[in-house]
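Of the protein chains in this complex, one is absent; all others appear in place.
Naming follows writing order (A and B), and every chain is counted from residue 1.
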Amino acid sequence: MKTIFQASGISKHYGTTCALRDANLALKAGQIHALMGENGAGKSTFVKILVGAVRPDGGEIVLAGQPVRFGSVRDALNQGVVPVYQHSTLFNQLTVLENLSAFGLGTARRSWAKRNCLDRQQANEVLRLVGLDVSLDSLVNELSLGERQLLEIARGVGRHCSVLILDEPTAALGAREADRLHETLQVLCAKGTAILYISHKIDDIKRMADAVTILRDGRTVVNAAARDDISAAQIVQHMLGQTFEPQALCVSNRGDVVVEAKDIRLAAGAQPFSLCVHQGEVLGIVGVAGSGALRLGEVLAGAASGHGATLSLSGTTQIINDRQSAMRAGIGYVPSDRHADGLFLGLSALKNASASVLQRFSSWGVLRLREEAGPFDALIAQFNLNPARLDLNASDYSGGNQQKLLFLRNLVLPNLQMLVVLEPTRGVDIGARESIHQALRELACSGIAIVVVSSDLLEVNTLCHELLVVASNRVVGRMTADAQTDAVLSMMAGAC
Amino acid sequence: MTTFIKQRSAIALGSRIGVIAIPLVVFIVCVLFVPRFLSVDNLQNVLRVGSILLIAACGQAAILIVGGIDFSMGSAVALLSVVTVILAPEHGVALAFACGMCVAVLAGLCNGLLIAYLKLPAFLVTLGMLMVLHGLASLLSGGMPLDAAPSPSFLWLGSGHVAGIPVPIVLAVLAVLSLHFLLRYTVAGRGWFLVGTNFNAAVNAGLPARRSVLLAYVVAGLFCALAGAILTSRVGSGQPNLYPDLAFATIAVCAIGGIPLNGGRGSAVQVVCGALIIAMLNNAVVLLNLTSAWQQLLMAAVIAAAVLLPQLHTVRRRYTHLFKGNAQ
Partner (left out) sequence: MKASTINRQARFLVAPGGLLLTVCVAGALVGDYASLGNLQNIGSQAAILALLALGQMLVMLVRGFDISVGAVAACSSTVAALTMDSLGTSSLALAVLAGLLFGGLNGVLIAYLRVQPIVATLCSMIAAQGLARLISDDGQPVVPVDASSLADLAFQNIAGIPLLLVPALICMLLVGLVLKKFTLGRHLFMVGCDPQAASLVGVDSRRVTLIAYLACGVFAGLAGAVLFCKTGTGLPTEGVSWALQSVAAAVIGGTALQGGTASVWPVFFGVLLIQALETALNIQGVSPFIAEIVMGLIILVAGGLDRLILRLFSSTTPYGES
């Protein structure tokens, strides 16, 4: 198989910081090539260079045997390098056909719109290729998440595409939709497209990729290793630069019931169910996107209505129906999307961390500013916050450290009884992931109840004592932590 | 990353100095080029006239910080003036003003309820209230200005003195100090910054976000009521077109002072600087004998300059920001 896209010796500096010093990549036609690396390894900068959004300081890119310099994303697009991003770039108010033709429409030279759209038959062909069964005239905001993801790929494929770059493509997909994606990718490979598959998920990569390239510290440390030549442990080792030992689980010292939730309905009209969370236990909730798993977490935190659910602290008559009362009752909450729902990005880290405990350093509504930073010193050390200070703007911290700020916010609650965490380590580098997991374990050992909702089965397996499997807005299974991954996966998929 | 953080703190320091430096520069320019500017009488006049706008702008600032906006201030003060003038002859000056101010606060409460609890867009709610309140004011006054009985007590707020200092200036100072205190040292003020930065995050963190927004509108209603009372007292009449552009003027003050219109940031100092700049420039126009047309053109130019100057930083920053590279 021919190498059709090659980047060699790419370097990029921002001021005195070096984002990339020697990045290499060689994509072969008809192959799925995985690109992995921690946040801060230079991966996102590298990808931006590959798609033409950023110009490298040094190095060379060769496409189909010719050296190229991309002047812009448009430029790269026109030469067949097509990116598909994590966040949706579809237009809700436009039809499927128009979205498929978005690249053509966007770079259009002709004034008459239809001329820039794909021919309907062609469009239907592309939809069939990716396995998407929707009408060309339906609006995008009528499609499900999985359908939108496929449409994004279809859009990339619809025009001349020799290199398809997928950024975390299965992040929001369920197992069945991920399989459909895999089939689509195989079809594209058969046609000779080279696919660059960027992902954090090791098991995904082991299943789908033909070759793996790993970046660390701005350098390529593993260049195009064949899938069978490298193990999952070795991948992690290369990414971290050190050996990685899974932590031993703290023995569960499950105490009394701390929170009772009755008559939970994850959607209007769904079957109600009840559950209890105990002191010191780590309860995991898993389910595909749209199954209701995240919703269940939100209900337990008081952040969403359970359609008639009653949430209460055990032993009290106090009903919890919103985040305010939940917090007063001692239920902490880390939402799944820290940027949209968790952080105050224009404000300092200290203001972010102290947001829930303003009462603690105020009297009669007046703040005692000198006391604000005090409670956080120990926590900063415990979580390895980097930089180890809270006076910087929250947006200056890396993703992992921003996530830690959200934990700080909850751990400083005076009467914390239960912590609900949704996707605790999404978009977080392995170092921060370890700090967060360790902190959660210590928290559980000290008697706090923890609910973890995660799409990362590995994480759930290492952290949790018990697993709830959610599908179609119902709890379909309850398993202990040493359950087989396959069993859990099939349960998640089966009831869909 | 540290270089970038150093750059960012330098810019922040620069803008903080800039905020205070610019009114100073304007002051110096006026002193040098505008005749009769630097007299005690004139300076006092500048401050007195600017007080009303400053107090109202304090209210608008609180609303902007929490992420909202209020277009209805002009009509609120109009209604206040009409109500006050109608009630004054029969119920006495103090009670009349109290009622008028209550009306303005109620208008703020109304805005706040519709925006925070019914979740209607602030833009449309306050535009609608602008018309409703103006209609009410016109209805009550028959569309004509109503003159108040020229009693010294009526005119005290606008033209009186406390220990030699004009009342409006004293009240303006108190208003600014209150705003500063609210924003920096109270739970409510901190709540405004949090809610204005990210409403969802504030809810998730357990803050009473809706109540926070409502409070901002009510507090703004208080500031607006004070400004309206001073204005009514000053002109001695109640009219539906008392100050129709007040809301826009307060937005201009905040914009010139550097308060972003999408929430999360702002300070009393910025409001003061914006108000002083406008007051001095308006005064300069009058003293230079220019027509009101020039006043407006100058105002437009100042607003444009005030929002464009900080852009110089960001334009340069766009190319050195660590996490955003752009080949264009």
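Assume contacts are C-beta pairs under 8 Å (C-beta built on N, C-alpha and C of every residue); 3 or more make two chains touch, one makes a residue touch a chain.
Quick caveat: nothing in here was measured; it's all calculated off a predicted structure.
A.B. asks: Which candidate, B:Gly128, B:Pro145, B:Gly160 or B:Pro208, sits in contact with the chain we can't see?
C.D. replies: With B:Gly128, B:Pro145, B:Gly160 or B:Pro208 as choices, the missing chain is touched by B:Gly128.
A.B. asks: Touching the hidden chain in the complete assembly: which of A:Gly37, A:Gly80, A:Pro169 or A:Gly292 does that?
C.D. replies: A:Gly292
A.B. asks: Can you name the residues of subunit A that touch the chain not displayed here?
C.D. replies: Interface with the chain not displayed, on the subunit A side: 73-74, 77, 83, 85, 88-94, 98, 102-103, 105-108, 110-114, 116, 139, 141-142, 144-145, 266-268, 290, 292, 294-295, 473.
A.B. asks: Could you please point out the subunit B residues that touch the chain left off the display?
C.D. replies: Its contact residues with the unshown chain are 69, 114, 118-121, 123-125, 127-136, 138-139, 143, 244, 248, 251-252, 255, 260-262, 291-297, 299-301, 303-304, 307-308, 311, 314.
In the analysis below, only the chains that are shown with their structure count from here on.
A.B. asks: Using CA atom averages as chain centres, what separation in Å is found between subunit A and subunit B?
C.D. replies: 43
A.B. asks: Mind pulling up the subunit A residues that touch subunit B in the complex?
C.D. replies: Touch residues, subunit A against subunit B: 12, 14-17, 19, 45, 48, 52-55, 70-73, 303, 323-324, 326-328, 333, 335, 340-347, 351, 355-356, 358-359, 362, 365-367, 369, 392-393, 396, 409.
A.B. asks: Please output the residues of subunit B touching subunit A within their complex, sorted ascending.
C.D. replies: Within the complex, subunit B contacts subunit A at residues 1, 3-5, 8, 184-188, 190-191, 193-194, 197-198, 200-208, 264-265, 320, 322, 325-328.
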